[in-house]
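Before we start, here is the structure in question, set down as structure tokens.
One protein chain omitted, others in place.
Going in written order, the chains are labelled A, B and C, and every chain counts its residues from 1.
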Amino acid sequence: MVSIFDSSITASTFADDAIAQLFSDRAEIRAMIRVESELALVQANLGIIPTGMGSKISQALESIDVDPAQLAAGYAKDGLCVPSLVKLLAEQLPDDAGDYLHWGATSQDIVDSALLVRLKMICEILGTRIDKLIGLLRALTETHRSTVMLGRTRGQAALPTVFGLKTAGWLSPLVRQKQRLKELLPRLLVVQLGGAVGTLAPLGSQGLEVNQQLAAALDLNPSTMSWHTQRDNIVEFCNWLSVTAGAIGKIGNDLLLMAQSEVAEISFSNGGGSSTMPQKSNPVVADNLVALARYCAGEAGSMQNVLVQSHERDGSCMILESLLFPGLVCAGAASLALGIACIETVKVNESTMKDNLSATNGLVMAEAATFELSKVISKRQASQVVKEACKNAMKSGSNMIDELEKIADAEVDWQQLKQPENYLGVADQIIGEVLDSC
Amino acid sequence: MVSIFDSSITASTFADDAIAQLFSDRAEIRAMIRVESELALVQANLGIIPTGMGSKISQALESIDVDPAQLAAGYAKDGLCVPSLVKLLAEQLPDDAGDYLHWGATSQDIVDSALLVRLKMICEILGTRIDKLIGLLRALTETHRSTVMLGRTRGQAALPTVFGLKTAGWLSPLVRQKQRLKELLPRLLVVQLGGAVGTLAPLGSQGLEVNQQLAAALDLNPSTMSWHTQRDNIVEFCNWLSVTAGAIGKIGNDLLLMAQSEVAEISFSNGGGSSTMPQKSNPVVADNLVALARYCAGEAGSMQNVLVQSHERDGSCMILESLLFPGLVCAGAASLALGIACIETVKVNESTMKDNLSATNGLVMAEAATFELSKVISKRQASQVVKEACKNAMKSGSNMIDELEKIADAEVDWQQLKQPENYLGVADQIIGEVLDSC
Amino acid sequence: MVSIFDSSITASTFADDAIAQLFSDRAEIRAMIRVESELALVQANLGIIPTGMGSKISQALESIDVDPAQLAAGYAKDGLCVPSLVKLLAEQLPDDAGDYLHWGATSQDIVDSALLVRLKMICEILGTRIDKLIGLLRALTETHRSTVMLGRTRGQAALPTVFGLKTAGWLSPLVRQKQRLKELLPRLLVVQLGGAVGTLAPLGSQGLEVNQQLAAALDLNPSTMSWHTQRDNIVEFCNWLSVTAGAIGKIGNDLLLMAQSEVAEISFSNGGGSSTMPQKSNPVVADNLVALARYCAGEAGSMQNVLVQSHERDGSCMILESLLFPGLVCAGAASLALGIACIETVKVNESTMKDNLSATNGLVMAEAATFELSKVISKRQASQVVKEACKNAMKSGSNMIDELEKIADAEVDWQQLKQPENYLGVADQIIGEVLDSC
Partner (left out) sequence: MVSIFDSSITASTFADDAIAQLFSDRAEIRAMIRVESELALVQANLGIIPTGMGSKISQALESIDVDPAQLAAGYAKDGLCVPSLVKLLAEQLPDDAGDYLHWGATSQDIVDSALLVRLKMICEILGTRIDKLIGLLRALTETHRSTVMLGRTRGQAALPTVFGLKTAGWLSPLVRQKQRLKELLPRLLVVQLGGAVGTLAPLGSQGLEVNQQLAAALDLNPSTMSWHTQRDNIVEFCNWLSVTAGAIGKIGNDLLLMAQSEVAEISFSNGGGSSTMPQKSNPVVADNLVALARYCAGEAGSMQNVLVQSHERDGSCMILESLLFPGLVCAGAASLALGIACIETVKVNESTMKDNLSATNGLVMAEAATFELSKVISKRQASQVVKEACKNAMKSGSNMIDELEKIADAEVDWQQLKQPENYLGVADQIIGEVLDSC
């Protein structure tokens, strides 16, 4: 078990059953057999192979069990396992039915269509997960619509904000991702059937009819033009996975920063333990989100090289895709699953949020003070005097607004300037609109 | 001139004026000034700054010329040039107008909005280019709808096809890219205005109104939620560029293979020369397409890391984006421009295509022969006898169909089996549908 | 089995047993137990834990069998499996021995040291493979030291060369890689033992002594400074793997080009079959080499992000490494194994090489002719007249040298100019020196 997605230690974290099973050898073989079966049924129906051969093949295939290891030698030699599989299946078909198996198809037709049948199920799972995560983030946003906290830019105390605005920020790219998924699915969920070079030559004039009926049988869209060496739809899906993982990685990154001992604004109900430090409760789930985001970024980048194919079939691109694609799908799906787990187990420490805001000693109200003072003196002067007050506050450790009151010759409601909740702009309105957009 | 996009030797190849000028320092500064100007007009209009200040600022800004080098020190210190720019502009504004410049905005609001104003123009150019390339490929496809040639899988002679089907393959992802561009544009072309932490605090309750009016003034969409640290729209656009370059890279790769001395099915009317070999005519334009595809793949992958931001502003992600984005846009635009140049200068040698097909000695008709024989004997037997005929043909150098005739005891129209144009399946129908889809 | 390295269909191609077994869950657990065992022995020896506890722990651990699945829940929660493993082992140790297990170590000490113990074995395998591949390429080079063939630049016929010079080119980076491996091994093969934050605090003043003795027991180098968050040695090794795969990918790429039907200069004794085309013999092994090179390029690039760690332990970087590293090692090892298989099964068609050279009709002698003519006329004039002869030859189809003879008014030994073997420069001398350098 070389891969983190397959090891018995790690797979349950990074490749949950729902997804991993669809990438199992048996699932792949089952899907390939199903494609061959449907192909025979369609062709018998259209009179391309003898009537009766369709159901004969289809019924016989149902009971054939193929041990994946039987295909290993063939894979090594041929670069894909279909020639071996077809041979092995044909031998077990009754009478001369084996002659009508895989009629006019090329290996990649079977591999790709079998992949798509499973991708369709995966996309449904992904859709469900993104909905669930959106739902959790909606609820979190509503809960913290008024939870005042420190806004931070470049790691430095900036202005007050509310936690609900931060979570609305997490929400918004996911809402767009949902829309993007909707847009790409019809392009992605397409059957592959072109024959060796995309002409469907062995099917005579009925090629596109077979393509359409096979697509219908597999519940996929037909493909006028075969996409053996045009993988833009696959790459688009990979990019979608990576952007999803990236958007969730941002959540993880924010949570890691908020979980730091010195910040302590959030913690996890099931924090990880240490083998030597009894006090530890580690934000492991958030670590995972960041790692998955960076992993997907790299894999999606590499996948784009798969676009630069040669002619009607490119062996090296086909293998490169096999090296990258399954892990990327698992990682994207894991990012959603762990994102859900993360939001489900996060504990928000509102009082610490308030404390961290207070600990800035009013420095975060510097902009507010500047704009308030601008009502009575010029903004340039206001900025100057506020800067001085900031310096004084940092030196003295007292509240910046108090320092400002001392040096600013202006009538201002100093008390209300001390309250961060008075300087939240249209945060609430923005949150409302983001929630409405979900 | 470190970069290939800026060197006086290479820029005209890889960063045509139309695009490069929009990334020039002066264009960037001009765009930032325009954003500041429109912001002041909108705010004056809404009564946020004194009436009259809008036009005063706007008019004064028109005549201010900023030397980019004046912003270098500020950039180095602040991590973006806006603080310096605002200071420099404010000093040149009449009376106290400088006080009302950049009112309530944060630096990134200006940088991003100024970028988007230019991206809008860039996207129009990209749209025009993709249309032009689609048009050229349509024409090429129509011209070669019946140009029979060798279909190749894994570099090996496979079956006959037509050149028009290959070019239809080049066409189809570009047609999808056109659709994808249409889908992403409304998400991409969005104003940035959130203030320091996205609350628009200094604008009181009018924040979203300012956002909307500024968007309208800049001919962009408004942004309810600021996207300072949510860059999925930018990354989506980068992925679009990379997939475009990848689809065009496939064209380049096919053409490079077809241009090989031993294949010689295409050449370029303006092939590159060598400094030492008088006979050379190099397919430089196709080399460029492949290189740009791989470059964009890597840069788009790296860009996905920009998604993993921290809090309300992430300095390192902002810089990473600046390191990657402009080059990626230029490369994507160059890929389209050079793709157009490539198709405009390619010369198709139809007779060589025919010769290469003939040179296979009928081996490419092996599948056709198998299916033809299957009408009279079983497919397994047919396959066997054709394999033997292939071996004999390779040994003897005579036509495979002739060899087959010798050993296959079957009544078949051998002459028509020798004609590749009889084994093109539904190529013509597919081409028709692809052309109809453009 | 999500990953190509674990699937029963594909693993035997891409993750041979020798390597894959070292990455199996059981091998990892066994190695971790061994590290804990040696640690106890060393500490008992130094009097850190009670004398006798070392052998008691060590002996008991030998017979404990851990089912990887038992560690899955702990991994999911803690982000690594060591806390669970230690707990599970301690429970099975006699008396109070469990109290002295994992004394003063941190989880990552165990994970990394256990990895290094296995990497040492892997590096020996890699060393043997690179030696074998170098040996095969040496032999191939010697065999083809005088096999004249076409040199190609940008896919175009350039000058004559010999196949042995091409293979010497394949050889030379591998010879350098062997040297690089030798340089990096002492840096890579280093024990990890720093305790939670690298101070080895629980071991009092004996920390470095324990580190040294543990290193000796595991046959690794000691590590003064723990490298928990300094992964440059790991990344250096990854880069080595990627450059190795890249150098071998170049071999694969050249062979793919030479295997094309139109070029046919090489073929493979065990070419891959097609599910539908009886004539096919596909260069699958070469396809694999190119795919592995591109895969490793991407993974090695992503791995460099692992350098940007935080503080004394970075959970997300640790996971990112786990996502990338094992696959990269397998891929690098597979590249060597398949590179060997590739060279062992390649068949060189010398006569086709000669034919392809002849087919250029003397165009490849254009440079030779120019330099020969330069002895009697100026080089500029020579270049001019040769260019004209090239044009004439391309038009007429006759030999360029014949055309040149017609138009060049010069006394030249035209016959010897027609022989490519007369224009090989110092190819033989270069080959000799490369062979001497191995």
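Quick note on the criterion: contacts are C-beta pairs under 8 Å (C-beta built on N, C-alpha and C of every residue); 3 or more make two chains touch, one makes a residue touch a chain.
In this text, all values refer to a predicted model and were calculated from it rather than measured experimentally.
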{"item": "Candidates B:Pro283, B:Gly339, B:Gly362 or B:Pro420 - the one touching the absent chain", "value": "B:Pro283"}
{"item": "Residue among C:Leu159, C:Met277 or C:Met353 touching the omitted chain", "value": "C:Leu159"}
{"item": "Which residue of A:Gly298, A:Gly315, A:Gly332 or A:Gly425 touches the chain not shown here", "value": "A:Gly298"}
{"item": "Where the missing chain touches chain B, by residue", "value": "1-15, 20, 23-25, 28, 67-69, 71-73, 75-79, 81-83, 86, 102, 104-107, 110, 195-196, 202, 252, 256, 270, 272-277, 282-284, 287-292, 294-295, 297-299, 301-302, 305, 315-320, 322-324, 326-327, 330-331"}
{"item": "Touch list for chain A against the chain that is not drawn", "value": "150, 152-159, 256-257, 259-263, 272, 274, 276-284, 287, 298, 301, 305, 356, 359-360, 363-364, 366-367, 370, 383, 386-387, 390, 400"}
{"item": "Residue numbers in chain C that touch the chain omitted from display", "value": "79, 90, 96, 98-100, 104, 106, 151-155, 158-161, 165-166, 168-169, 172-173, 176-177, 180, 183, 187, 195-205, 207-208, 224-225, 227, 229-230, 232-233, 235-236, 239, 242-243, 246-247, 249-250, 252-254, 257, 290, 293-294, 296-298, 300-302, 304-305, 307-315, 367-368, 371, 374, 378-380, 423-427, 429-430, 433-434, 437"}
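Basically, only the chains that are shown with their structure count from here on.
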{"item": "Shared interface numbering between chain C and chain B [over half = same, under half = different]", "value": "same"}
{"item": "Furthest chain, CA centroid comparison against chain B", "value": "C"}
{"item": "Distance between the centres, which are taken as Cα means, of chain C and chain B, whole angstrom", "value": "32"}
{"item": "Whole-Å separation of chain centres (CA-atom averages), chain A against chain B", "value": "23"}
{"item": "Contacts with two or more other chains, residues of chain C listed in rising order", "value": "256, 272, 274, 276-277, 282-284, 287, 298, 301, 305"}
